[in-house]
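Here is the structure we will look at, set down as structure tokens.
Apart from one protein chain that is not included, each protein chain of the complex appears where it belongs.
What follows is chain A.
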Amino acid sequence: MSMMHASQVNDAKPTGANVPPTASLMRWVIIATLPGIATMSYFFGLGVLSNVVLAAAFGLAFEAAVLRLRRRPLHTTLNDSSALVTGVLLGVSLPPASPWWLIGVGMIAAIVVAKQLYGGLGQNPFNPAMVGYALLLVSFPTYMTLWAPPQGLLPSGLWAQIAGTLPTAQLDSLSGATPLDAFKHKGEAVMASEFWAMNPLPDGTLSAWRWVALAWLAGGLLLVFKRIISWHIPVAMLGSMLLLATLFYLSDPSHFASPLFHLLTGAALFGAFFIATDPVSAASSRRGKLIYGAGIGALVIIIRSVGGYPDAVAFAVLLMNLGVPLLDMYSVPRPTGQPKTPPGEQP
């Protein structure tokens, strides 16, 4: 019986990793999203913030409702902030100023279906935020591809958009394309160099996305530095993206995007540090994490390059979630003192 606990001692050597309790792990994740949220809001307006606030509120509300139905203690569970994290992560993934009902539907899928129906925190096989995102993407593609170009903090029609009262006809006029979107739909006949020469995106779009990506990187590094997440999954995912994107690019530079373009647009960095690292739905051993991260990176590049969707972090993560039980089974480390067994006999 261990009577000492890392979170309760304040006289441990500073070199010893002090692990904060689960609730503060979650709070650190939220803190680490702040640079990303701030940068996104700066470029894409307050619609980003409204997404996050609405999704977080829905998250807490649905969690509380299900907990009440399941007759579980409300206070302690809500206090762990995990529903809040799911809300924030789904909120930033949606196009800015998404209508409230869209966010609500997404959060029902995330919290009620993907998390609580499977038994709550720690039991869900799939990443809740990505289940919500994938459901919205396949159910409401029109709304999910409405990504406005960089604009002021308070774009016109913001409130109507959030309230969902904006006529559909007007929606199109608001929308732009993300760089990944534009590149995906450039057409077979157009060479990459010609495409870029056309200046296909509104001014500042590409640099806005790059800044956002770097902000997520900063937040992610904070998490790694604070030992909230381990480096294995982000490094493996970004590494395999880089490798595969380079291979594609070298095979045909005129059709495939450059590796840097892949890393600095879309959800690559955000996904690597904030989505793929969800410990509950990720592989557990270090070796398993490396394979898991590499698998996500590979799937992202494959779907982006030859699949039907411009970005693919959600699908890649969900697909690899499916593989986690298998990975966990085949990546059991060999305890010290156990004989080396041939791979076939390894449990």
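One rule holds for everything that comes next: contacts are C-beta pairs under 8 Å (C-beta built on N, C-alpha and C of every residue); 3 or more make two chains touch, one makes a residue touch a chain; residues count from 1.
What we mean here is this: contacts and distances are computed from a predicted model.
Trainee: Absent chain per UniProt: "Glutamyl-tRNA(Gln) amidotransferase subunit A", "Ion-translocating oxidoreductase complex subunit C", "Autoinducer 2 import system permease protein LsrD" or "General L-amino acid-binding periplasmic protein AapJ"?
Mentor: Its record in UniProt gives the absent chain the protein name "Ion-translocating oxidoreductase complex subunit C".
Trainee: Which of these touches the unseen chain: A:25, A:88, A:102 or A:131?
Mentor: A:25
Trainee: Looking at the full complex, which residue from A:104, A:157, A:239 or A:279 touches the chain that isn't shown here?
Mentor: The one listed residue touching the chain not shown is A:279.
Trainee: Suppose we count only contacts with the excluded chain; which residues of chain A make the list?
Mentor: Output for chain A: 1-9, 11-13, 15-17, 19-23, 25, 76, 80, 82, 120-123, 230, 279-280, 282, 284-286, 289, 328, 332-339, 347.
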